[in-house]
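One protein chain omitted, others in place.
Labels for the chains are A, B and C, by order of writing; each one numbers its residues from 1.
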Amino acid sequence: MGFEFNEKVIDHFENPRNVGELEDADIVETVGSPVCGDMLTLYIKLKDGKVNDVKFKTFGCGAAIATSSLFTELIKGKTIEEALKVTSDVVVDVIGGLPEKKVHCSLLAPDAFKQAIEKYKEKQ
Amino acid sequence: MGFEFNEKVIDHFENPRNVGELEDADIVETVGSPVCGDMLTLYIKLKDGKVNDVKFKTFGCGAAIATSSLFTELIKGKTIEEALKVTSDVVVDVIGGLPEKKVHCSLLAPDAFKQAIEKYKEKQ
Amino acid sequence: MTSEIDRIYLDNSATTAVDRKVINAMLPFFDVKYGNASSLHSFGKEATDALESSRRKVATAVGAMPKEVYFTAGGTESNNIALQGVMLKNKSRGNHIITSSIEHPAVLETCEFLETIGFEVTYLPVDKMGIVSLDDLDGAMTDKTVLVSIMHANNEVGTIQPIREIGALSHEHGALFHTDAVQSFGKIPIDVEYNNIDLLSISGHKVHGPKGIGALYVREGTPIQPIIYGGGHERGLRSSTENIPGIVGFGKACELISTHLDKDIISMTKLRDSLIKEILDSVPKTKLNGHPTKRLCNNVNISFEAVEGEALVLSLDRTGIAASTGSACSSKNFTASHVLLSMKIPDIMALGSLRFSLSRYNTQDEISYILDKIPPMVQRLRDMSSLWKEE
Partner (left out) sequence: MTSEIDRIYLDNSATTAVDRKVINAMLPFFDVKYGNASSLHSFGKEATDALESSRRKVATAVGAMPKEVYFTAGGTESNNIALQGVMLKNKSRGNHIITSSIEHPAVLETCEFLETIGFEVTYLPVDKMGIVSLDDLDGAMTDKTVLVSIMHANNEVGTIQPIREIGALSHEHGALFHTDAVQSFGKIPIDVEYNNIDLLSISGHKVHGPKGIGALYVREGTPIQPIIYGGGHERGLRSSTENIPGIVGFGKACELISTHLDKDIISMTKLRDSLIKEILDSVPKTKLNGHPTKRLCNNVNISFEAVEGEALVLSLDRTGIAASTGSACSSKNFTASHVLLSMKIPDIMALGSLRFSLSRYNTQDEISYILDKIPPMVQRLRDMSSLWKEE
């Protein structure tokens, strides 16, 4: 074993971007649960069909935190459609790879975003 | 493992006493067999109810050779009755002990002698 | 990350550094006295002498006779021989084994294997502190019970079982008593007679000995069969050319235990208690797992609410501190440890467990360094945790 994280993962773990809550979020979406070992809440503010602001809070391992952080960075400012294209594969790719056992962690944030947008659209 | 022989055993192995055959032996007795792993032939010359001369040849391990040698030394000059008291226990004792797995080797010479005397007495 | 030299190692329940004295004892057996103990010549004799001298040292350390000590390749193999070897050999006596739900996988998985081939296993529950109840044990006994296997001390939470009483109760019912002492050995005095033990597993690498060597104590006369067959080494119970350097190292480690244990216990207990107290005092919503006093002198296991344990271990690793979430094995899974769940620790706490395990080499300075680092580290993770709610 031993942590097999590259420098970029470690950077996002140690200096996560966009941590926190958004008071005036349009959507707040939580995926995962403590029983599964990780749980993410995404706070999203939309404007003109774009992700105007996004913040996250993650209970989870280093990879869960780092990929949450990178995801928020990647989608911020993007249109919803563009943001939906930031799948877990993209996240893993941009972060420079994850150990096999940790790849599933990168699903957390894209899943939360997708779910959030679906719910948001339903409500509209 | 490793050989666990004391100096006296080694001495009798390296410098065995009374090795050889007796041309004019009164009794020649063989015990053991190649299949068992050791085989001893004892050549005995009796005189006035005493062991006048004795020689041996042994096919066998170090302990078999050493105890054969010591046995001949112990019985030489003794009366038949005294010589019969030189049992394997005595041999092991006088030689200063043998590893457990080698104790059975000390039976060879006393057995041969006892058998020889029995046969000799029958013949008389 | 700090350089190698600066690292602080607090994962001694996973494995330990080999003591310098142990290494020195081993070295000649690699390339000078390298004989096979089954050989007749002088190299064989050197090997045999070393083997039997080490056996005496191991025996002394647990109060056994040398001939009751069998060398194995580690704690896992010792446990497997004890369980499989006793159950298979005593089929005619019964098919029931009693163990606990918080055993190491080397016992639990072996029990599950035994179940697949027709044996019956009772897994006793534990209380919130991780202790097996003697009443439960008594109630589980049947006339088919051949073996009771309860660990001496738990590898994750350090809870110590009342093994002397468990042994006595087992014997009352005519069952044999095995204890996995891999974690307690070198941290608690062990005497197989006093503690009513029939079979006992220990492992070299947990006590500053080498990896890949262990021992199984088997009380004289206990019916048991091997699981590995071959040249008949270790009086037929464990065939294979004896690992003489490993055995010599383990023997030396046992000798060090026999001479130093009392002193080691005092110093480790002091560090343990200061770590526990200071962390609980300085970090809110934090709970000690396991028993406050019936506890290994080197075990600290604390749950931090709303923090995921692995993230904490990573943070610590980044500052050069080696710790664990629990056992080395269960670190591989994402679900909470079976030990903490058996103790009814809620998930939110169970997933936030951190284990520090000390050795006789740890110092107060190291502990102070760690105590400085922990509170801000936990706070940082909580600040970004979706489960954390400041009050």
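Methods note: a residue touches a chain if its C-beta (ideal position, glycine included) is under 8 Å from a C-beta of that chain, and two chains touch if they have at least 3 such contacts.
Quick caveat, the model's predicted, so the values are computed rather than measured.
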{"item": "Displayed chains contacted by the hidden chain, counting the whole assembly", "value": "A, B, C"}
{"item": "Absent-chain contact - pick from C:N90, C:T222 or C:S239", "value": "C:S239"}
{"item": "Residues of chain B (touch criterion as defined above) contacting the omitted chain", "value": "1, 3, 5, 10, 13-14, 16, 19-20, 30, 34-41, 56-62, 64-65, 101"}
{"item": "Interface with the unshown chain - residue positions in chain C", "value": "1, 4, 7, 9, 11, 14-20, 23, 27, 30-32, 34-36, 38-44, 73-77, 79-80, 104-106, 109-110, 112-113, 203, 205, 210-213, 227-232, 239-246, 310, 313-314, 316-317, 320-325, 327-329, 331-332"}
{"item": "Residue ranges of chain A at the interface with the undisplayed chain", "value": "1-4"}
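Throughout what follows, only the chains that are shown with their structure count from here on.
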{"item": "Touch-based graph of the chains, sorted into line, ring, star, complete or other", "value": "line"}
{"item": "Leader among chain pairs (count of C-beta contacts)", "value": "A-C"}
{"item": "Intercentroid distance (Cα basis), chain C paired with chain B, Å", "value": "56"}
{"item": "Cα-centroid distance, chain A relative to chain C, in whole angstrom", "value": "40"}
{"item": "Between chain B and chain A, distance of the C-alpha-averaged centres to the nearest whole Å", "value": "91"}
{"item": "Chain B: positions in contact with at least two other chains", "value": "none"}
{"item": "Sequence positions of chain C contacting 2 or more other chains", "value": "none"}
